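The structure's right below; bear with me while I get my questions together.
A single protein chain has been omitted from the complex, and every remaining protein chain is retained in its original position.
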Amino acid sequence: MKKLATYGVKPHDAGMKSDGQQWSLMEKLLLGLTLDQYIGQVLRNKLNWFLAIIFAIGIPVILYRFVFSLGAVTHSSYDYPWGLFLGFGLFCMVPLSASGFMLGTTVEIFGRHDFEPIERLALLNGLLGYFFAVVYLLVDLGQPWRLSYPMVYSFGPAAVLFLVGWHVATYLSVQVAEVSTAFFEWIGFQRGYDFIRKGTVGLTVSGIILSTLHQGALGALFLYAPGKVHPLWYSSAFQWIHFFTSSIPAGLCMVICVSTVVIYTMKWRCDQRFIDNLDRITISLAKGAAMGLSTYLIIKLIAVAHDNEWAYLMTGWGAWWLFEIVGFVFAPLVILSYAIRNKLVGLCRIGAFITVAGILLNRLNTALITFNWKLYQEIPHKWEIIISITIFAIYITTYRFILNRLPILYQYKSKADE
Amino acid sequence: MVHAGKQLMTGLGVILLSAVLAVGCYAMDYPEEIEIDSLVNLYEAVVFDHAMHVDATENCSECHHHTTGTGVANEYCAKCHNGNEEMDLVACVDCHSADPLSPENLHNPTPDFVYHNDQPNLKAAYHLNCIGCHKEVDGPTGCEDCHAKTEAGDKFYHSGEFAPKESAHSSGH
Partner (left out) sequence: MSKITRRRFLAGSAAGGAALMLTPAQKALAAGSFEGFPEGMGVLVDLTRCVGCRTCEAACNEEQHLPEPSKPFDDFSVFDEIHHGQKRRTTDKAYTIVNRYDVKDTEEPLYRKIQCNHCNEPACLTSCFVNAYKKTPEGAVIYNSKVCVGCRNCMIACPFHIPAYSYHSVLNPVIKKCIFCYDTRLKEGKPPACVESCPQQVMTFGKRKDLMKIAHERIKKNPDTYVNHVYGEKEVGGTGWFYLSNAPFEEAGFDTDLPKKPIIDNVKDFLAIVPMVLTIWPALFTGFHLLATKGKSHGHGDDHSHDEQEGH
């Protein structure tokens, strides 16, 4: 795309061409390029080749899983019923997708329109994260075709997972509605756009409710396993608060990370408003993340004090816990605070990447690494890892496909510039 | 529990005990051999050499508690039973139900005021008594040391000719 830009080719970004003609859907899908130009830039992009290699290996493995059962691609462990698909796919993707409700709240509820240039990216990040969490779930469920049972057929309302299921499902619908405004603009469906915009506040508030509850509920799921999760990662009083508060820096830092990747690799797609505002917004987001991190850090320490678990800190597990807390909560907190104070955007971004890594580590620690700490640790099956990577690659591909087209990083114009 | 013993006689039990009546050990009027075939579907009947065990033990009370008039082996029992009187009921099956799991036994549990409300059933009374003592005196303790398995038994345990194929394969290594 960069190469094309040097020839003066501009991507599609408006309802009408500069000569007043409507774009056809095909032209929109090809980003306003000719087919040759489009294929040319696809083939030039090395990331596409990399993704193609992953798909070539991973998609047959996913098919293999559905043809030859879950037992064929996992260790079929009775002691670790939840492997990488849920440990990474559900428990990591969902907090990293808290961005949707965070920025929805900021812009729509608190009226902070200065965050608007990044709002849609945050919403899209939320939608895709949840959607792919469900994709991971579908791969992991023994009988994915029964996914609708808790919704329509057999209710277990006393279960936390029932709450998670309902909330993720309804929240996914809310997010589809929120992101649909961008889609309606893009296909030129003004009435749909107007209809959704009218309900924005309602959608956003329901997003906050659903997010508060299911981000917390993911933590509460582990309350069923008091003896299995290591006490340092388990707190009957605070588990849901830990998951909820940590989802705040997780969502915000994920937006910083995605926007960083975008500004370095897809600058052609960003409009001037996005580019001009990004540094300011990054620092503001980092402020929010730092606040969230400090709250999270304090509650983590309170939980240890509450259950009087200091003695565990002297064990090997304690060292691992300190590694997580010092290296991935305290350190990014210091980095972010320093960067905010000195307005260092680059350092904010580094802090954000560490925070995201910390959330991954925390969720994997809770769901897999310290789970069954009294029994044994298990390394996921190689095909389980390959499938997880492949689904993540599909996630990235979808993400990129949408960012390239819908007005997420740029504002949709009624008519293209000359 | 005494009446429970009587019920048994009409119960499902296929225990063939030679008629055992109130006979003191030292009268030497006890069955020489007892054939036990309650597990006959899985194992062949066991012929219990009662005479040999009478010779091998010092005192009938070691197995028959206080009922044979030969004292009491367990001092706990002596709190109530002086053990110097022969009882009417001496045979194991008279007190240890051969069919504890029959509907009437299950649904008419021993009333609370009956002290002996936790007796092992006959099968368990044999095994607990035999194996417990055999361990001390190095007697046979393995299942098949006493019981020869039938074909049905092999099928039940997936052993012998019914052994899993992978197992036969792996044991060949």
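Should a chain be cited, it is by its letter among A and B, assigned in written order, with residues numbered from 1 in that chain.
Simple rule for what comes next: contacts are C-beta pairs under 8 Å (C-beta built on N, C-alpha and C of every residue); 3 or more make two chains touch, one makes a residue touch a chain.
None of these values were measured; they are calculated from a predicted model.
The missing chain, though absent from the display, is touched by one residue of B:Asp55, B:Glu75, B:Asp88 or B:Asp118; that residue is B:Asp118. Contact with the undisplayed chain is limited, among A:Glu27, A:Glu116 or A:Asp279, to A:Glu116.
Summarising the interface, chain A meets the missing chain with residues 66-72, 74, 76, 78-79, 81-82, 105, 108-114, 116, 134-135, 138, 141-144, 146-167, 169-170, 172-173, 176, 185, 194, 197-198, 200-201, 204-206, 208-209, 212-213, 216-217, 220-228, 236-237, 239-240, 273, 374-376, 378, 407, 411-414.
Residues 76, 101, 103, 106-107, 109, 112, 117-118, 120-121, 123-124, 127-128, 131, 135, 141, 143-144, 156-160, 162-164, 166-167 are the ones on chain B that touch the missing chain.
Quick note on the criterion: only the chains that are shown with their structure count from here on.
Distance between chain centres (mean CA atoms), chain A to chain B: 68 Å.
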